[in-house]
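Pasting a structure here, questions to come.
One chain of protein is taken out of this complex; the other chains stay put.
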Amino acid sequence: MAKKGSGGSLLIRGGTVVAPSGPLEADLLIRGELVQAIGQDLPAGNAEVLDANGCIVLPGVIDAHTHIALDTGIYQTSDDWFTATRAAAFGGVTTVIDFATQSKGQSLRQAVEERLAEAKEATIDYGLHVMVTDLPPGREAELEDLVEMGAPSIKLYTTYRPNYYADDATILRLFRACSALAIRPLVHCENDDLIAAETEALVATGQTGWRNHGRSRPPLAEQEAVQRILLLAEMAGCPVHIVHCTTAQSVDFIVSAQAEGQIVSCETCPQYLLLDEECYERADPWQYVLQPPLRDGWDAVALGMSLQIGDIDLVATDHCDYTRDQKMAYDDFTKTPGGLPGLETLLPLMYTYGVAEERVSLLRLAQVLCTNPAAVWGLWPLKGALLPGFDADVVIYDPRTQSRIEAQRLHHVAGYTPYEGMPVQGEVKATILRGQVVYIDGEFVGSRGAGRFVPRRLPTVGAPGTAR
Amino acid sequence: MAKKGSGGSLLIRGGTVVAPSGPLEADLLIRGELVQAIGQDLPAGNAEVLDANGCIVLPGVIDAHTHIALDTGIYQTSDDWFTATRAAAFGGVTTVIDFATQSKGQSLRQAVEERLAEAKEATIDYGLHVMVTDLPPGREAELEDLVEMGAPSIKLYTTYRPNYYADDATILRLFRACSALAIRPLVHCENDDLIAAETEALVATGQTGWRNHGRSRPPLAEQEAVQRILLLAEMAGCPVHIVHCTTAQSVDFIVSAQAEGQIVSCETCPQYLLLDEECYERADPWQYVLQPPLRDGWDAVALGMSLQIGDIDLVATDHCDYTRDQKMAYDDFTKTPGGLPGLETLLPLMYTYGVAEERVSLLRLAQVLCTNPAAVWGLWPLKGALLPGFDADVVIYDPRTQSRIEAQRLHHVAGYTPYEGMPVQGEVKATILRGQVVYIDGEFVGSRGAGRFVPRRLPTVGAPGTAR
Amino acid sequence: MAKKGSGGSLLIRGGTVVAPSGPLEADLLIRGELVQAIGQDLPAGNAEVLDANGCIVLPGVIDAHTHIALDTGIYQTSDDWFTATRAAAFGGVTTVIDFATQSKGQSLRQAVEERLAEAKEATIDYGLHVMVTDLPPGREAELEDLVEMGAPSIKLYTTYRPNYYADDATILRLFRACSALAIRPLVHCENDDLIAAETEALVATGQTGWRNHGRSRPPLAEQEAVQRILLLAEMAGCPVHIVHCTTAQSVDFIVSAQAEGQIVSCETCPQYLLLDEECYERADPWQYVLQPPLRDGWDAVALGMSLQIGDIDLVATDHCDYTRDQKMAYDDFTKTPGGLPGLETLLPLMYTYGVAEERVSLLRLAQVLCTNPAAVWGLWPLKGALLPGFDADVVIYDPRTQSRIEAQRLHHVAGYTPYEGMPVQGEVKATILRGQVVYIDGEFVGSRGAGRFVPRRLPTVGAPGTAR
Partner (left out) sequence: MAKKGSGGSLLIRGGTVVAPSGPLEADLLIRGELVQAIGQDLPAGNAEVLDANGCIVLPGVIDAHTHIALDTGIYQTSDDWFTATRAAAFGGVTTVIDFATQSKGQSLRQAVEERLAEAKEATIDYGLHVMVTDLPPGREAELEDLVEMGAPSIKLYTTYRPNYYADDATILRLFRACSALAIRPLVHCENDDLIAAETEALVATGQTGWRNHGRSRPPLAEQEAVQRILLLAEMAGCPVHIVHCTTAQSVDFIVSAQAEGQIVSCETCPQYLLLDEECYERADPWQYVLQPPLRDGWDAVALGMSLQIGDIDLVATDHCDYTRDQKMAYDDFTKTPGGLPGLETLLPLMYTYGVAEERVSLLRLAQVLCTNPAAVWGLWPLKGALLPGFDADVVIYDPRTQSRIEAQRLHHVAGYTPYEGMPVQGEVKATILRGQVVYIDGEFVGSRGAGRFVPRRLPTVGAPGTAR
């Protein structure tokens, strides 16, 4: 197998291409940065040839929810845009949508520009959601800058008082402003009061050890916030995306809203599908400090079924690469930074526990990891499918190998993975970013800074042919 | 422009191909009967070249509900498989799913075989649903023959007593049998009692003129039957397809059932989207005698919106080519055969009043006319998309012309069209059936008998990647 | 204790009177046929005094669904108006609402008059619902006679083809007619097709023994019919009463309709609360042949809870006094007349398994047996409460005794009771009909023909202060 795309043409031959219609036995011809053709027995011409025999050829994975090089003011994650996106490339991810966090006093434009400067080292493509933390009444017009800059999605939190927290009035006001602008807000839904109270109660009784983490953020906190956000979005006439749903009830509220005609999309994460609150009983509960926390195993099962039948649109990682040391500093969940590394393991886990275990089809896998993130977040019809004219972001997955996840073989910085030891079926053979092979056969061959910011443009409300 | 595909290779160059991702500027390379490649600047090699510049290249239209050469025992439609499918080819339709009607005493296998013999003259491909009229308890195993023969869909009627009518017990029993066999029943939902009573009342008062037709089959008759069929299907654990929905309430019942997790698909027809009960006030009300009848204009508007947002899966014609003479024989709706010709006008009407008037996107057009009929009815992934390995069923539509629908320029036999005089935007330039041009630039170049029976195989209940 | 009311005044002293507010320690003074006063320490004056110390004083029970002296054309029940109402008096029932069955060809007025003639022997009061079997279009005006005659409730059947069966069109038409007339239809909901098919299947396989009865009329048959009738009633804008609900799903459909603003009332019967399908495994399954049949035990539990929280309005018996010989004639459910005797056991069973076992309060008991039947069926504010001006229909129940139900101690004619051997707490001490003691201390002291027809008048739709 060749090591690298020519920059000219590349022919991926003999694989099973996951097209929007499902798997096809076909070749994929790439010219420059774009897919030129998908077809059978395509002539190689002077194209370099990559043999994908026995492999699955998927659109590059789009992880629509990551926190690379996150600086919360208190903690900094260990990765940077280079290391994180290199790990992503190892895992078949060719685009991330990360976050520009607006500092108090900053304009939204500044927030985006600042973050764009940081992201220059990226080895894969990236988009930005914008965490709005300071947009008082009268400054809503700045949201238009986001549309113009190609970052038409704002992240709002109903929790993390006082930093990220937005109160209901702010949320409603921003929803109303977004509704006029084809911006889709994405909301972290957890009721801050309920969490504060549970946490306080645990603190008061000295139950702050990691294994109590889950109890500090009860399911009801999420469910109440989901229901409330749906009502506010409905009243504002604004589409909304609910991030990292962890309970069946949350998804039920969303499905009911959709049945009433509301435009809502949602996601879950591998950790909520594959892990559950029993992890807090393990020897290493610090690993599972994240927000929202792991839930009951039945919720995990229900989320899997929702994923299969299409009630959940996409799977993202909420990647947050705190180190083992950062997380283990204090056996106190109130002091432990929340979040898990996940970029590199996203595709292998979803392939293994989704496709190989016959919970979802290959097509559905491509939908939740590639097509739907692109469709929901305005990368469509640029990315998310292997069709002529689309960016030639490709991942070649060899489903024949068997291994186990081991942190030491992964490439993020944190030094641990919550999935340690879990068997996986298959592995990424090659990752191609806009026609360039960036990873192949165990070797990273991309380059620092080769990733580009991808301006996104959201479909107008109710536009046909788009995801919800 | 060349007149005919070579039987070898054909390159459709320069058009806007409607891929599952939406419109792409791309070429389409056909080899033999299949799409070989879709791509940009594909080399022609020794392929014949069809210039599609300025045109839209769609998958061949699949009309999933037609009644070609229908013999009800009382009336025979005027067309035969040759004339009907030739008209279809003129209209860009490359596949119909028609019906094999089981006669009393016949086995299901015989019914299919008999109908297959009749269909041999077809110029385009065809599948068969099977109208089950005589399958008493104990004979359910015959349904397995349908699966084996590739006709895994049975049509049931809640009306037309005594001929086609199935009582609730029969329906429930057959639903249960189908549920174990990956057969999806399709049901004509109208409450026979309600219709009989309204008709009787009109007869009793001498109000049998055509313009009373709509009153004889009230919306409630349809709505009640839809609700009932949904309940029976739910109880049987059987997917179900509701044909020709005509009211917003019918679609609401279906959407509610789906929100509860039930697997239901549905269709409407151009006549219910584009015509309404005011037609019965026109000078030629005999044209609009069909079952169900035309409804209130608000229902038509609501159906259009349901189509746009995806609540209706597909549009089919319910084509039924009674002649002007047959329909005008008596100014008495009880004696007038019900049904409209529609095969040839399906695509132009849906393009004009859907895409050109900006109600639906090109992608959604392709979904409701090509992709979804294929997905719902088990022609997927064989037909319904323009991707490598799919049947090279293609329609090239030139959106630049303007004309009006005139019966005299159409090719069915009936001698009238209910859409007479309606402006249309664009026209079919060429229709390709499995790589063979069958219609081009005003001329039918297909051949009698070139159409094939396409055995269908339905997805298992809940299989991922399929339409509902 | 005195044997008999004086015809003048009667003072019931020292009991616990169940007033609309709940139990009160109070005396009840009766003058002539009416309650004169309810109060504490009422002076007896020259009134005869009945000592109710330790006893519960309830309004006379209204059994709103009975089939006394039923002649179906095939079978005649064994009782007559004298024997049946005497048994009723033994059981504390002071009013029944029975049925006038319209024969084919008869006017509704004739049907009522004919039945009134038969009922003249009654020892307690009675109203009449009217089974409409022959009211073709154009004769709806006859329904006005029912209003005028005080029988403003028509019984319709979705089953028992061809005798009683009304098709959907007839039902809709009559609902519409009733909606303009303050008539409330009551409907026996079982899908006739489903029953016919199940029965046929059992017959075909020789499974016609009594123990198969339940299988011949599946729960879905009832549930489908309930859902359908609710839709038809909603569309007609007509209140409706669903008789003898036997499954939780039936009640759910009703509650959902009510939540949408529809006016629906419903009932269940002691047999569906206290017996279940395991009875068909007993040695005497012939006893339990009735329509609808006994259901799953969980349904019985659920019905009990619905009764407690008010989702079921009233409890009636569907009393039908076929003899042991009639029922045992053939071990073939298709030949066995359906129905159970129940008039005399209604109150003791409901008191024992409702109040004594603390499932319902005394007040709720009075509501489902007295107040609500009166309110739903237009006997209010004449009967159903023990307040001044109301008919002095009273039952004095002594809760202190314990016994078992034994057919030989009951007074109906059938010679068996399906409740044989069941323990009961308490017993009726006295029954008073419009101020006259008709039963006391084991002795029937009423008189043949003392019962009167009570013309009923239904509340207008949505009138305040009435039951649903």
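By written order: A, B and C. Residues from 1 in each chain.
Definition applied: contacts are C-beta pairs under 8 Å (C-beta built on N, C-alpha and C of every residue); 3 or more make two chains touch, one makes a residue touch a chain.
Please read these numbers as outputs of a predicted model, since none were measured by experiment.
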Task = Report, in label order, the displayed chains that the undisplayed chain touches.
result = A, C
Request  = Looking beyond the chains shown, say which of C:99, C:272 or C:380 touches the absent one.
outcome  = C:380
Key: Contacting the left-out chain in the complete assembly, out of A:191, A:291 or A:323   = A:191
Ask   = Which of A:67, A:173 or A:319 touches the chain that is not shown?
value = A:173
Message = Given that one chain is not shown, which residue among A:71, A:200, A:278 or A:406 touches it?
response = A:200
Key: Candidate in contact with the missing chain, chosen from C:12, C:47, C:360 or C:395   = C:360
Contacts of chain C with the absent chain, listed as residue ranges = 19-22, 24-26, 29, 31, 34-43, 255-256, 258-259, 261, 308-309, 360-364, 367, 380-381, 384-385, 387-390, 462-465
Key: Residues of chain A (touch criterion as defined above) contacting the omitted chain   = 137, 167-170, 172-173, 191, 193-198, 200-201, 204, 220, 223-224, 227-228, 231-232, 235
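Just so we're on the same page, only the chains that are shown with their structure count from here on.
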Note = Sorted by label, the chains bordering both chain A and chain B are none
Inquiry  = Using CA atoms only, can you tell me which chain is the most central one in this structure?
reply    = B
Identity of the chain that, by mean CA position, is farthest from chain B = C
Task = Express in whole angstrom the distance between the two chain centres, defined as the mean CA positions of chain A and chain B.
result = 40
Query = When the centre of a chain is set as the mean of its C-alpha atoms, what distance in Å lies between chain A and chain C?
reply = 63
Query = If you average the Cα atoms of chain B and of chain C to get two centres, how far apart are those centres in Å?
reply = 53
Inquiry  = Can you list every residue of chain B that touches 2 or more other chains, as numbers and ranges?
reply    = none
